[in-house]
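One protein chain omitted, others in place.
The chains carry the letters A and B, assigned in the order they are written, with residues numbered from 1 in each.
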Amino acid sequence: MTQKNFACRISRSEPGPGDGGRTGSWRVLRPVIDLEKCIPAKRNKPACFTCWLYCPDGCITRTIPPTIDYEYCKGCEICAEECPVGAITMVEETVFIKEEK
Amino acid sequence: MAEKTTVLNLPEDELVHPGNRACAGCGLSIIYRIGLKALGRDTILVVPPSCLTVLQGLYPIAATQLPCLNVTFASTAAAATGILAALRAQKNTSTTVAAWAGDGGTSDIGLQALSGACERGENFIFICYDNEAYMNTGVQRSGTTPQGVLTTTTPISGKKQKKKDVPAIIAAHGIPYVATASAAYPIDFYDKIKKAKTISGPKYIHVHTPCPSGWGFNPRYTIKIGRMAVESGLYDLYENENGHFELSGPSQRLLKKDRRPVSEYLETQARFRGLSEARIASIQQEVDAKWETYRAQPS
Partner (left out) sequence: MHVIESGNVAAANGVKLARAHVVAAYPITPQTPLTEKLSEFVDAGEMDAEYIPVESEHSALSVCIAASSAGSRPFTATSANGLLYMSEQLHWAAGARLPIVMCVVNRGIGAPWTVWNDQQDAFSQRDAGWVQLFACDHQQIIDTVIQAYAIAETVSIPVMVCYDGYILSHTYMPFEIPDSDTVDGFLPAFSPEYALNPAKPCNLNTVTLPDIRPDVRGDTAPGYMEIRHNLHTDMREALNVIKTVDEKFYSIFGRGGHCFIEPYNCEDAEYIAVCIGSLSYQLRDVVDALRQDRIKIGVCGLRVYRPFPDEAIRETFKSAKGIIVLEKALSYGYEGALYADIKAALYDCDNRPFIHNYILGLGGREIKTQQLLDALRQSCTIDIPVPQWIGLKM
């Protein structure tokens, strides 16, 4: 049995993003970071990154400033809830849809 | 002593792809992401049916960047045994074998195989993420569902029986390492896996894992609610290393300060709405009594 032939005989998945599709479309509210408040952004050095730690989907970067992958962010709001300085606010997605139009 | 783990020095490597099928705010997603950082790439996973099966992706795309064997519900620990035996036969002693099961797959249908593997002394890490019901099938009661909780199979008067103390059952096997953790304290969980990796023999880590859809709360509060379970003294973080019991940081600190009332925690979730005032008072009494025994223990 050749390799290719064998591959169609079992359920063997290979790693890749987006098995569930672009899960950003699940979102009703979008997390937006206020860089005036965000600790690493304000201090311009690695610090805090609470949002990165708790993001269930690994959609926030541990960078200065942190960025959010809106392609996949499901909008759970944990980052906004846990940010110690309230730098993340949840904004209605409809606002951005209007902007994009 | 090794450098203290902080949010700044956790490994950057992300081993779980985004865009997976876990619910928004899933507690399992948080510990899975952080847990795999601790396990590292030289790991083979074993996963029985659970929410994790769904999170890991449908064929032919996998959300996990580690090799993983999906197995039947009752076979998790036996399958981990089989992988270990194969690795030994291949003279591979470096690869970590980790089983990752839900509370049903651990405390109910998976307990026999887990007990057998613990008794045989298999060199694996068994992680149970306890979201206190069969969530993947739609919130049915499990052995670890707390008393009084409303589930789809205890829909009116709540679960009549008490939560099964699985870590204590596993510890009774005399294995070298049993620990509890919480999704609200991912760094504590990370450190416990790291420690488990250094120990030979069976290691068991039981992780309290809030589930927004199954417990009935806004996904925004996954961490908050997990933290309240610990801070109220309902769910305790500890390590039991070769029979030596020690409360871990967040629970240790409760020895010296006031705990939050359990009612605060219970009020946050729809699943507890069937509890009477009297029942809540008795839960508080049980928690208080448990903490009296903790305080009485010589530290």
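Keep this in mind: a contact is a pair of C-beta atoms (placed from the backbone, for glycine too) under 8 Å apart; a residue touches a chain by one contact, two chains touch by 3 or more.
Remember, it's a predicted structure, so these values are computed and weren't measured experimentally.
Student: Any idea which of B:T64, B:T209 or B:Q269 touches the chain not displayed?
Tutor: B:T64
Student: Mind pulling the subunit B residues that touch the left-out chain?
Tutor: Spelled out for subunit B, the touching residues are 41-44, 46, 53-54, 56-62, 64-72, 74-75, 77-83, 85-90, 95, 112-113, 115-116, 119-120.
Student: For the chain that got dropped from the picture, name the residues of subunit A it touches.
Tutor: Its contact residues with the unshown chain are 1, 3, 6-16.
As a convention for this text, only the chains that are shown with their structure count from here on.
Student: Measuring from the mean C-alpha position of subunit A to the mean C-alpha position of subunit B, what distance in angstrom results?
Tutor: 24
Student: Along subunit A, where are the residues that touch subunit B in the complex?
Tutor: Counting only subunit A, the residues touching subunit B are 11-23, 26-27, 46-50, 52-59, 62, 69, 71-72, 74-78, 80-82.
Student: Hey, which residues of subunit B end up touching subunit A in the complex?
Tutor: Going through subunit B, the ones touching subunit A are 7-8, 10, 12, 14, 16-27, 29-30, 33-34, 56-65, 186-187, 212, 218-224.
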